[in-house]
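All protein chains of the complex are present and in place, except for one that has been dropped.
When the chains are written out, they are named A and B in that same order, and each has its own residue count from 1.
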Amino acid sequence: MSLCQSYVPNYFSIQDILATQEKVPCKFEMQVKHLGFLDPGSDKRDIEIGTSIELPLWMASVLNSQRPSIAEVGLPKIFKEAYRDIMKADPCVVDLHKLAQYFYEFGMCLCMLKHRESSEISSVLVESFKQRFRQILDWAQHSTIEVPESKKLDETEKMIYHMGREVGSSLYLWLTEGGSLITAADMVIQHKKMKLTQKDLLH
Amino acid sequence: MDPSEVEFIAEKELVSIVPNFTNSEVHLISGDVGPFRAGLPVNVPIWMALNLRQRQKCRIIAPDWLDVEKLEALKEEEKSNRFFTKMPSEHYMVVAQLLLSAVDDDIPRVEEIRMAVKDLWDVRISKLRSSVDTFIKTGGSHARLDYLTTMEINSVRPLLPHALDFIDRLQKASEGASRRDMASQD
């Protein structure tokens, strides 16, 4: 048995690092010397005023927090009004894995940047999750195998889904087989499977 | 918690047995059990009843609710009621699972009882699932868990608390955003 805690980003959290690696459009309001290579479309030494580049969110937040600010941070496609309307219309059918793997975490970080449309973004985040939650709940508890549709989930949703699925399958096992069985450790089972597939590849 | 841990907790519930031996009181950390007199019913914890039964030292008397008609009635009541109804035992599912697998020759109609318990469980679990969904969608801040049993509550853990924590984080991000909006208007 292990303690179960809800995910909250921290300094060491890989999820948070990858979420802040997602790109946002930045329009430079100041000249930046020697860093021209940040713009893949140019071979100049400096970044000139007015240049627009897609940069990772962590860098954008630095550009945005300097006084005066170095660049104006725009909205990535997925959080623009057109996409927000799609999410509002029927959030359950959207393939978030394809659109933005870290939809919620990325969106929350964007909200911190005091963007004009922050409150619209955050309400889309909250509503989308509330609507999509039923699917996660059903997939997690109904089935002992991984549902193929779960591939369309955002990474945080996936984390919640996997936790739920573990509980769902241990409950199923208890209802069908009883609870006292000792079983091999998860890592041991996976290690065995991996060795078997490696053997198959060799022959 | 793993279901086997909930089962462990449920095994402390008392059940009636008729021992075929005589023995004085047994003193346990959880309390005294016995004395045992051959042929006279006595209440013991389930784990002890199962152990004695395995060694052919007693006959287990199934609780009176472990009966097809009573279970059907409970199921109907559960279906017609918006809220959860009170179960005859805080661990009805575990008690049924344990006793039915141990005493299949002591009780008549075991298979039917097993089905009835499973039906009751299914009705309650699907009710639980849709109320969890409504709870999330309407943004409720508290819910009454009266008459839900440990195993049932455990079935939505850690999924529900995790989802609630997550929604809380999403909402905090939005509160932060709207506060900043107001500040910039001043």
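Heads up, the rule we're going with is that a residue touches a chain if its C-beta (ideal position, glycine included) is under 8 Å from a C-beta of that chain, and two chains touch if they have at least 3 such contacts.
We take it that contacts and distances are computed from a predicted model.
Trainee: For the complex's missing chain, which UniProt name, "Ras-related protein Rab-21", "DNA replication complex GINS protein PSF1", "Exosome complex component RRP45" or "Outer dynein arm docking complex subunit 2"?
Mentor: Per the UniProt record, the undisplayed chain of the complex is "DNA replication complex GINS protein PSF1".
Trainee: Quick one: which of A:Val32, A:Met112, A:Val147 or A:Leu175 touches the chain that's been left out?
Mentor: Residue touching the chain left out of view: A:Val32.
Trainee: Out of A:Val24, A:Ile70 or A:Leu171, which touches the unshown chain?
Mentor: Touches the omitted chain: A:Ile70.
Trainee: Give the residue, chosen from A:Asp43, A:Glu177 or A:Asp200, that touches the chain omitted from the document.
Mentor: Spelled out, the listed residue whose C-beta touches the missing chain is A:Glu177.
Trainee: Identify the residues of subunit B touching the omitted chain, counting contacts across the whole complex.
Mentor: Touch with the absent chain occurs at residues 2, 4-5, 7-8.
Trainee: Applying the definition given at the start, please give the residues of subunit A touching the unseen chain.
Mentor: Against the missing chain, subunit A presents residues 1, 11-15, 17-18, 21, 30-35, 37-38, 55-56, 58-59, 62-63, 66, 70, 155, 158-159, 162, 177-192, 194-195.
The criterion applied here is as follows: only the chains that are shown with their structure count from here on.
Trainee: Considering only the defined contacts, which subunit B positions touch subunit A in the complex?
Mentor: 1-5, 7, 97, 101, 125, 129, 132-133, 136-137, 139, 154-155, 157-159, 161-163, 165-167, 169-171, 173-174, 176-178, 180-181, 184
Trainee: Please output the residues of subunit A touching subunit B within their complex, sorted ascending.
Mentor: Where subunit A meets subunit B, its residues are 1, 4, 6-8, 104, 107-108, 111-112, 114-115, 118-119, 121-123, 125-126, 129-131, 133-134, 136-138, 140-141, 156, 160, 163-164, 167-168, 170-171, 173-175, 178-180.
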